[in-house]
Structure formats: structure tokens, C-alpha cells
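And now, chain A:
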Amino acid sequence: MDAQILSWVVFLPLVGIPVILLLPKQRPDLVKWAALGTAAADFLVSLYLPANFDSANPGMQFTVTLPWIESFGIYYRLGLDGISLFLVLLTTFLSMLSIYSTFSAITEKVKGFYISFLLLQTGMLGVFVALDVFLFYVFWEGMLIPMYFLIGVWGGPRKIYATIKFVLFTMFGSLLMLVAILALYFLNRSATGGYSFNLFDFYQLALPLSIQVWLFLAFALAFAIKVPMFPFHTWLPDAHVEAPTAGSVILAGVLLKMGTYGFLRFLFPLFPNATFQFIPLLAALSIIGIIYGALMAMVQKDVKSLVAFSSVSHLGFVTLGLVAMNLQGWQGGMLQMLNHGVSTGALFLLVGMIYERRHTRLIDDFGGLTKGMPIFAVFFMIITLSSIGLPGTNGFVGEFLILLGTFRTNPVWAAFATTGVILSAVYMLWMFQRVMFGEVKNPANAGLPDLNFREKAVLVPLVVFVFWIGIYPNSFLKNMEGSLADLLNQVNRRETVLRSLPSQSWSEFLSAGRGTRSQAAVPVKPSP
Partner candidate 1 sequence: MEMAVFLGAGFVALVSAILVFTQKNPVASVVFLVVTLAAQAVLFLLLNAPFVAALQIIVYAGAIMVLFLFVVMLLNLGRDEFGPEKRKFIRPLAVVFALVLVLEVLAIFKTGLLDQARLTYHLDFTGDFGTVAGVGLLLFTRYLYPFEITSVLLLAALLGTVILAKKLPGRKGEL
Partner candidate 2 sequence: MDLVGLIPLLPILGFAAIGLGGRWLPKKAVSILGPGVVGASFLMTLAVFFQLFSLPPSERRVVTSLFSWVVAGNFSVDISFLVDPLSMVMALVVTGVGFLIHVYSVGYMGEDPGYRRYFAYLNLFTFSMLCLVLSSNFLLMYLGWEGVGLCSYLLIGFWYEKKSAADAGKKAFIVNRVGDFGFALGVMLIFTTFGTLDFGGVFSQAPALSTEGGQRIATAITLLLFLGAVGKSAQIPLYTWLPDAMEGPTPVSALIHAATMVTAGVYMVARCHALYLLAPFSMAVVAVIGALTAIMAASIGLVQNDIKRVLAYSTISQLGYMFLACGVGAFTAGIFHLVTHAFFKALLFLGAGSVIHALSGEQDLRKMGGLRKYMPATYTTFLIATLAISGVPLLSGFFSKDQILSAAFFSPQGGNFLWLLGIVTASMTAFYMFRLFFLTFTGGCRASEEVQHHIHESPHSMTVPLMILGFLAVVGGYIGMPHALGGVNAIAGYLAPVFADLPHLPEPSLGMEYLLMATSVVVAFLGISLAYFFYVRSPQAAERLRQNFLYTLLLNKYYVDEIYQALIVSPIVAGSRWVWERFDLGIIDGAVNGSARLVEKLALRGRQLQTGYVRQYAMAVVMGVVIILAYLVWG
Partner candidate 3 sequence: MAAVPLDWYLILAGLLFAIGTVGVLVSRNAIVILMAIELMLNAVNLTFVAFSHYMGKNDGQVLVFLVMTVAAAEAAVGLAIILNIFRTRESVNIDDINLMKW
């Protein structure tokens, strides 16, 4: 069972699609429940993973390896370790919640919506568990198309501009990454002689710094755009403002984590020397991202773009944690990825709820909602506190670990980054006050119905997570620690080993490789 579980988790959503197609068009409620059923099933199946996850073993678990395109050395290779375990759970969890939350929001082309949603879920899950770089790239690109439709078809007024900008931005980055993947493929070929896309073969590649730098930049750009890091973030506010609620939740909750996941899984282990060289740059961009994101969030007029910029700021924290290159920073970064998924996902759900009631997202149109919607106010308050990282909530543990890790590497960075803590309080509370407090100036805000059962059912699990991670984070940290510590040692070890390599140009490396390979009598069979 251990071998097939990952394939089940990744491809179970696709099972729902034919079911939805067969359902009659006039019965959208059936379609909705079918989609929810599939997502819930996927979540339950994915619960098998943490139950049987062995936190002591830092390596890959539940691995499955099947030949796919053998002649090119491409294998269907999945695997899960401490790093991707919680991201998979986050994906299935958020997908289920966002599907359940858009029952009333999506009215036209209901079937198409849920089908693209399930496709998106498969794409995302695939990215987190794929170990074969080719398979990873297929999922990475595959997940773009449904997202394009989610924003493009069911989006807001400027949806076309937003979705094209989103796809072009990501595509631009990932094409460079594709070139880098192929470069790796041929470097590996010339070094070991065998054809292989296996990530672990690439881990063993002894690349001199001169080559590492270029590949590092290509990968880094693709992930930086996805994170989004400072200069490449302008697609995020547009995409969020125009996306439907469910799309925003998933976009913020999971898609952004692929960038940071990429940092951990690909960037650091593959090119350790280049990583250490670029750490100051990445740190600087992260810090700018934190402060810049927060300042921009403060002046936004639209709640959703405010939350989008807050995501830029939060993920600036995550990348800073990862760049700190020590265990606290990494664990803080990983935990903050989960927290951001939970709190920002919840924020978008809340914004979606008031959007459904008032059909506007401008902060000034709101005011004094607490009077009419007390329960909503309580949820909104809890999530706001979690977002600004109040101790006792999930945000604090992640943020503190990140800042601690950064402090150990460079106190000045930590000092600048900690200002982010103040700024996040400023923009969140200012927004919260303008939306919730004050007297009800606009009559439309008075008679708003409070949360119905469905909306409460969506928010309660998220609040449970906010306090679970806040009060007892060890249940998460314990599982991550093994894999992160192992990866960190691996990166440091390879960095020292490869530092002594003479710096060769591309052609020298390739020819040198071919030179040694020609002695090898027969090309080695691609390693499984």
C-alpha cells in the first residue's frame, strides 16, 4: 500500500472529473457535492501519509518508481519526506475547504469550474511529490493551465489582463528553468554517461562554481517569480484581485509555496556554492520584500490586493528564513509556509464572504460590520491576529523561528526584518478597523446576514489549525526536523567538497566528461 498511496493522492481528483461530466447540467448542486466528495476523499486518503510517516527517517518515503519514457531516462518517480509531507496535506486540506466555500459564489459554468479546480489540485500535488525533474516540470507547467482558466473565466472585471500577466510571468520563469533542467540533463549525461532525470543523480553532479552560477540563476528566477520575491511580484495583486475566492485561496495558500519549496528541494542542494554566493542578494531581496510588501499593503484601497501584498511580505519572511541557512531558519520557513497557507487562505475566504454580501472589495465601502456580523468579526479578528503573528497563534512561532535563524546568521538582517512585525500590525489593524469598527455610515452595511453554517464550517478547521500550530507546534516541527537537518548537512557538505573544484567553462566540462566517458565501454543503464 505504501508504494501506491502517493499515486492515489495525486491522481484521485482526476477520478472526480468523469463523474462531474456525467452529471446533468441542470443540477449544479450535484456537481458541487461530487467535487466536494472527491476533494474530501483525497484529503482523507492523504491523511494516511502523516499517520504512517516515520519522522526519524530523513530520506524519501512512500517512494514509487516506474519507467515512463525509458529511452530518455525519464521515470515516474514520486516520493515524500518531511519537507513535502505538510505541503501535500495543506494542498488537499485547502482544496477541500475552498471547494466547499464556493458553493454559492460560482453560478455559471459550474462544471468547468470544478473540473479545472480538480485538475489544479492534481497539478499542485504532483509538484510536491515528483522526484523526477522531468515529471516535476510537467506538473509545474500543467498546474498553470487550470489556474489560467480559474482566473480567466470566473474572474473579476480585468480578469483577462490579470490571468495573461500571471501566466506570462510564470511561464517566462519556468522556460528558463526548463533550459537549466536540460543543461543539467546533458551535464549529467556527460559526467555519468547515463541518461537520467532523477533528482538524486543531479544531487551527485559535481559542478564547478562557474557552471553552478548560471543554472542557479535560471532556477532562482523561476522560483523567485513564483514566490513572488520583490521585483517579480506585480502579478500577484492583479491575479488575486481578479481571481474568484476559491482561486485566490488556492493561489495564495499553495501556489506561492511552490516557489519556496523549489528553493529547498532544487536550488540549495543542486547548486550549494552558487547558493552561498548569492545569499546576500537573496536576503536583501527578501528584506525589501518584507518591508516593501508591508508598506504597499498599507496604502491599498482594495482588501484583496492588501492581502496579496501581505502575502508578498509574509513570503519575504519565508525566503529570509530559508536563506539564513540554519536549522531554526529552515524550520521557521517551513512552518511559516503552512501558517501562510492557513491564515492567508482564511483571510481570502473571509474577504470572499463579505464580497458575496456587498459585491465590493473597496475598504472604504465597508465600516461597522461588527454590529451586524459579530461571529464574522470574531473569526476575522482571530485570523488577523494570526496573520500579524501574535504569540499563541501560528504566525508567531514561524516568524520567531525565522527571525531567530536570521539573527544567528546576520543580526542586521534580523533587525530590518523585525520591523516587518510592526508594519504587519499597522496595515492589518488599520484595515480591520476601517472594515469592522466605526459606526455604520453606509446603510448597505447594516443589514448584512451573519455567517451561515457552511461558512462557519469552512472557517472552524482553519481556526483550529491557527491555535494548534500556535500552542503545540512540535507535532509539525518534529516531522520536519529530520529531513531539513539532513538536507542542510548535505548542502553544507557538498559546498565544502565542491569548493575545491577548478572553475571550468561549459565546453571544458562537457568535453572533459565525454573524454572520461569514452573509456567507459558501454553507457551505464539509467539508474532507477
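Regarding candidate selection, all candidates are chains of the complex that A comes from, given by their letters.
In this text, a residue touches a chain if its C-beta (ideal position, glycine included) is under 8 Å from a C-beta of that chain, and two chains touch if they have at least 3 such contacts; residues count from 1.
This one's a predicted model, so the numbers in the text were calculated from it and none came from an experiment.
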Pick the one that touches chain A in this complex: which of 1, 2 or 3 is it? 2
Can you list the residues on chain A that touch candidate 2 in the complex? 165, 169, 231, 233-235, 292, 295-296, 298-300, 326-328, 331-332, 368, 370-371, 385, 390-392, 396-397, 400-401, 403-404, 407-408, 411, 414-415, 418-419, 421-422, 425-426, 429-430, 433, 436-439, 471-474, 477-478, 481, 485
